[in-house]
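Note that this complex is displayed minus one protein chain, with the remaining chains in position.
Moving on to chain A:
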Amino acid sequence: MKILIVEDEHKMAEYLRKGLSEQGCTVDLAANGIDGQHLAIWHDYDVIVLDAMLPGLDGFSVLRSLRILKQTPVIMLTARDRVEDRIKGLHDGADDYLIKPFSFLELLARLQALTRRGRAQEPAQLRIGDLQIDLLSRKALRNNTRIDLTAKEFALLAIMARRQGEILSKTAIAELVWDMNFDSNTNVVEVAIKRLRAKIDAPFSQKLLHTIRGMGYVLEPRATAHDGEGG
């Protein structure tokens, strides 16, 4: 994935480049609106991350001039979260917006969502290590042993399995599983993960559901048993 980041805050631009490069993306940086506009127009990117407040030319202007020529997906970054600002950005042709401070995981998830559009339909069967999930019959098997899950437990497992290898934050899980799209400040997700872990991981030697402390959870087969099983 080729990404352009237009951001004047040096630290933020650098960590975004580092983080996204490590996820296998090719990242170009622009520190002001004029350079950003030039790069966005003359090169082809899969997605552009555009700060709203930029020296030279603000993000909204860059977006407007880009939209005359191209339909590259754009995520706007803004420190202002007033509804008008969001509407302005979306009205000018932004595909998504993120409010600073945002979590890197959320940016990653949204970048993936933007570029995933139009991909082929997901398979009905998912497989993580020796865990098999049938999304149609809503069954989970491990080592050919049927795992008995409640509806919500299965929903949680399915969501994690669809995004295997991707770190999901607690907020994202709450939104995807329960449609609770706000910081709930509860331990619901921890409890849910604990229950799921007890059912799919506890009886087996290879652990699939991992806690990334401070960030969230990920479902993936890992070579070693080491992981931050902290919370």
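Going forward, contacts are C-beta pairs under 8 Å (C-beta built on N, C-alpha and C of every residue); 3 or more make two chains touch, one makes a residue touch a chain; residues count from 1.
FYI, contacts and distances are computed from a predicted model.
Visitor: From the names "Pyruvate ferredoxin oxidoreductase beta subunit", "Trehalose transport system permease protein SugA", "Phosphoribosylformylglycinamidine synthase subunit PurQ" or "Sensor protein", which one matches the UniProt record for the unseen chain?
Guide: Looking only at the record, the undisplayed chain corresponds to "Sensor protein".
Visitor: Return the single residue from A:H10, A:H38, A:H91 or A:R213 that touches the missing chain.
Guide: Checking the options A:H10, A:H38, A:H91 or A:R213, the one contacting the hidden chain is A:R213.
Visitor: Which residue among A:N144, A:N185 or A:S205 touches the omitted chain?
Guide: A:N185
Visitor: For the chain that got dropped from the picture, name the residues of chain A it touches.
Guide: Where chain A meets the chain not shown: residues 81-83, 101, 103, 152, 174, 178-188, 190-192, 195, 212-215, 228, 230-231.
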